[in-house]
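Notes follow the structure.
One protein chain is absent from this view; the other protein chains keep their places.
We call the chains A, B and C, going by the order they appear; numbering starts again at 1 in every chain.
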Amino acid sequence: MSQTRSPLYFALRRFADNKAAVVSGIILGVILLMAIFAPLITPTGYADQDYLTEALSFPSSQHWMGIDDLGRDFFTRIVYGARVSLSIGFSAALFAVLIGIPLGAIAGFYGGWADWIVMRLIELFSVVPPLLAAMLLGALTNGGFFTIVLIASLFGWVQVCLLVRAQVKAFREKEFVRAAQALGASPGYIIRRHLIPNSISPIIVGFVLAIPLAMMLEASLSFLGIGVPPPVPSWGQMINVGMDFMYFYWHLAVFPTLALAVTVLATTLLGDGLRDALDPTLKGR
Amino acid sequence: MTAPVLELRNLSKTFQLPRKGGWFAGHIDHHAVRDVSLTLPRNTILGLVGESGSGKSTTGLMTMRLMEPTSGRILIDGADITALTPAELKPYRRQMQIVFQDSYSALDPMMTLARIVAEPLHIHGIGRAEEQTEQALAMLDRVGLHRSYGQRYPHELSGGQRQRVAIARALILRPQVLVADEPTSALDVSVKAQIINLLLDLQQEMGLSILFISHDLSVVRSLTDRVAVMFNGRIVETAATETIFSDARHPYTQGLLSAIPVLNPSDRRPRRFLTADEIERGIPRLPGAGPTPALHQVSPGHLVEAVAG
Amino acid sequence: MPLVDIQNLHVSFPQHEGLVQAVRGMSLTIEAGESVGIVGESGSGKSVTCMAALRLLRHPPSRITADRLSLDGVDMLTASRRDLARVRGKVASMVFQDPMSAFDPVFTIGHQIVETIRAHTDASLSAATDQAVALLDRVRIKTPLSILNSYPHQLSGGMLQRAMIAMALSCRPKILFADEPTTALDVTIQAQILALIKDLQAELGMGLVMVTHDLGVVAETVDRVVVMYGGRVMEEGPVQAIFDDPQHPYTRALLNSIPGRTPGKQRLTEIAGQSPNPANPPAGCPFHPRCTVALPDCATTAPATRQIGPGRTAACWGLT
Partner (left out) sequence: MLRYIIGRLLSILLTFFVVSLIVFLMMHSVPGGPFDGNDMPVSDAVKAKLNASLGLDKPLYEQYLRYMWGVLHFDFGVPFQSPGETVTELLARAWPPSLILGGSGVLIGAPLGILMGMAAALRRNTWFDYLVSAVSTLGLTIPVFVISMMLIMVFSVWLNWLPAGGWEKPYSWILPITAYAAVPMATYARYTRSAMLDVMTKPFVTVLRAKGLSERRIIFQHVLRNAALPLVTVFLPMFIGTATGSIFVEAMFRVPGLGAYFVSSIELRDYPLEMSLILMITMMFCVAYLISDIVYALLNPRIRFGGKS
């Protein structure tokens, strides 16, 4: 008799077949490690203006990405920028999932009024442009890390909620749920033991895909000058500064641009790969 | 005589469907089940036969209190469970269980078979975890799946094997009543025979009473003691199984019987098909019946819907 | 020249568990006007055979090989896309199991029948519409005009199945493949559709291939039966002979397991065990693990198909 395998095992195998997703996962892992061990791999602190005399110098063997206009090692800034970007991405995604799961499960399971209210709430978030709301909220709270996390999770939960709702709705009609009801299981038990475990795929996918959205929002806000306040480095902020020097000192614009593009792309491809692997029916959505 | 283990008294279900057009058009009442009364004596199998839309599955769901009846009562072992709250109902849930048609959606894909079969024990808090697993494995063994299947997942099984697991889960609490909603209609012939035999054996062994819902008269003939035929939400004929096959009185029952494919090419015959209107017009007219169609006894234990005429 | 000529057909699909061998050496010849039933359980390869005959399987991923695969003299293995389109619908058409998903939801039934007619003839729109009305009338639809203007979701399964039959017959094909045409329908509707198909086959003198898992459907409708199991043909012969005197142990077991053959509540003769896993079929005869009269040879070598009577063949080591 062959060894028994859970549905997640097959998902993992499908994922392993997806080269782009695996490579993206590895790249993201490397970036993550760099962000975590930033102090160990960078020569100075991110705000240390140790190289004022060499300000704006191009990449060299000492300074892989050159020096910025304020005499700071640019590689250090990029690595610490990953810290900001990733921590915002992950915490926003975490909060998005924490808001989205219960709301989606309740809307999907109970339907009727609960569903109506959640759907109106989602509608509200879909007609208000997130960037404008973010700018307003940013002004309200003077920006900063937590504001951005708040905004990103406020707009990120919608996707998770819709995914969980759809899944719960589909599974609520399944006969194993009926069978559990016939056994006298409470709605709470059914949601906990059957519906949420079966929604694990959309939850994982929703979580991973919320990360790049939050990172993009952070970069956009920082680019507009209302995100993470200097001197804490953020790629969006660095791109904004880099633009002023673009004609003569290309490295100041190119490196943060590449860092942001690669990170966001890797996360998205990883999320796409997970989605295709975990739930083949959601492919391409 | 002891009370029947399950009794349905004048059960009805009306759905309100939105009427087309206009703001204040209101609703149309759709009578899915009308005034259905059934008794299931202890240790017997009762077939509930009809086509899709006849109300047979709705009746099954109401019996399990998975759907609330519009009117009527449900009695388990003489106890009225129609109006019990979920908490009050829970002990009675041990007395009655259900098996569905689609074995694939009947099992949680994320759970191992041992957990699936042990779930009823878990919900009712019977025994410690190891005991629950042990009982589940024994039950799997009883329905013909080796204990080693306990660690497997539903997607690794065939349709017939999954249906065995669903039966194991339904019977692990040793209920008195099993509602079986088309459990064999999605299965291949050879597997169908296996499941029918399994149900027959278990019924004998456990002293079980089964409400067997089906559209397949051939299966019903091999499995049941009595048959009730449903049409348009009402019961139009009920009798001992062989009586239905030898002496069907209602035009709908006759239509169903003639629709069974022949069992040998030499029996091929031309057929006549009645429309729903023709069936309604063809309700038997019997002396002694009432002015409106109602069940009327034509011989002991054989009831047919009839009008005076 | 036979209408359908299939020799040694193999069909497989690569899947995660391995190569699924759906059909393994199927041969089938059908003469004009003949009606043949292919019986088997799910996974026996009966539907795949039909899909392969009309080349409706996407390949890749499916792999099809055969010594011969021709419909009305057209070699379906080497035919161009254009030739395939010419054969389908005109020489051979097909009726599918689930009428609810067989029609394009955004076009009317009429549009879909008319486009079939116009794909194969140069009939004008109005002439094709008239033909469509006549066809719906022919499949005993009482209000052909209103059905013509309906969208699929507005009709019942039985009505759609009639419309699909009308559509399949619209270019007077020489042979109709019916793949479980009544499985998704209610019992009384099923009997009506079977009667309809049988009558139309006689009226139009066309060939019929009835694919089904239900021996009753076979007993009702066809002249000749092919019994498949595990991708192979087990037994083949005239329908009466197969029912009266089955030779292959599988056919016998299958007939014995039909419920409701004799009066009274009773245990049935079941076939123990499971259908073979098509990704990993047993060596030798696919039925040997479940066969009550299996011989040592059965587990090692697949038996060849042999003539066992007039118009009858079987593949079994137990037959001498």
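FYI, contacts are C-beta pairs under 8 Å (C-beta built on N, C-alpha and C of every residue); 3 or more make two chains touch, one makes a residue touch a chain.
Computed from a predicted model, the values in this text were never measured in an experiment.
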Touching the absent chain when the full complex is considered, from A:A114, A:I200, A:V241 or A:L265: A:L265
Listed residues C:D98, C:D199 or C:D297, member touching the removed chain: C:D98
Residue among C:R88, C:R224 or C:R290 that touches the chain left out of view: C:R88
Residues in chain A touching the chain absent from view: 120, 123-124, 126-129, 131-133, 135-137, 139-140, 212, 216, 219-220, 223-224, 226, 236, 239, 243, 246-247, 250, 253-254, 257, 260-261, 264-265, 268-269, 272, 283-285
Footprint left on chain C by the chain that the document does not show: 54, 56, 81-82, 85-90, 93-94, 96, 98, 101-108, 115-116, 119-120, 151, 153-156, 164, 167-168, 171
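In this section, only the chains that are shown with their structure count from here on.
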Two chains sharing the most contacts, counting C-beta pairs only: B-C
Length of the line joining the C-alpha centres of chain B and chain C, rounded to whole Å: 32
Chain A and chain B: spacing of chain centres that average the CA atoms, whole Å: 50
Cα-centroid distance, chain A relative to chain C, in whole angstrom: 51
Touch list for chain C against partner chain B, complex: 41-42, 186-188, 190-192, 194-195, 213-217, 219-220, 239-240, 243-244, 253-254, 257-261, 263-272, 274-275
Touching residues on chain B, where the partner in the complex is chain C: 45, 51-52, 158-161, 188-194, 196-197, 200-201, 215-225, 241-242, 245, 255-256, 258-268, 270-271, 273
Residues of chain B defined as touching chain A within the complex: 64, 66, 86, 89-90, 93, 96-98, 100-102, 105-110, 112, 116, 119-120, 123-124, 148, 151-153, 155-156, 166, 169-170, 173
